[in-house]
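A single protein chain has been omitted; all remaining protein chains appear in their positions.
== chain A ==
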Amino acid sequence: MTPHLSITDQPIDVAAALAAVQTETAGAVNSFIGTVRNQSGGRPVRRLHYESYDSMALTQLGHVVAQAYEKWPMLQEVAVVHRKGTLALGDVAVVVAVATPHRAESFAACQYIIDTLKQVVTIWKREEYEDGTEWVAAHP
């Protein structure tokens, strides 16, 4: 039940993340796949750059997953893989996969992990546009 957590500068293998959580004790595998969108607030995006403070990101991700295990004690397996570096449109930026005995908890736990990841995990996103770049969410 040790979660599979990683931050990588290589393309994410979605099938491997799903396979990592599959277990005979779970009847449900739920996943969230975040991909690079071609616009942000109506402004065309060319590509993205993710920067990570790896040691803290993994520590905080561990806390998030531990909270999910507390909230849903039936949670079996969890995998979270986040990409860093330069990503093209359509690339997979993040995968969250969870396995639970029944489906209701799998949706809830998966959503909790991705929502909380976005609030606390130390990864930053710089969007590149036709005419410049911007650190997402940096300014009010």
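Please note the rule applied: contacts are C-beta pairs under 8 Å (C-beta built on N, C-alpha and C of every residue); 3 or more make two chains touch, one makes a residue touch a chain; residues count from 1.
The criterion applied here is as follows: contacts and distances are computed from a predicted model.
Missing chain, UniProt protein name, picked from "Phosphate regulon transcriptional regulatory protein PhoB", "Cytochrome bo(3) ubiquinol oxidase subunit 3", "Sugar ABC transporter permease" or "Molybdopterin synthase sulfur carrier subunit": "Molybdopterin synthase sulfur carrier subunit".
Where chain A meets the missing chain, the touching residues are 34, 50-53, 55-57, 59-60, 82, 93-94, 114, 117-126, 135-140.
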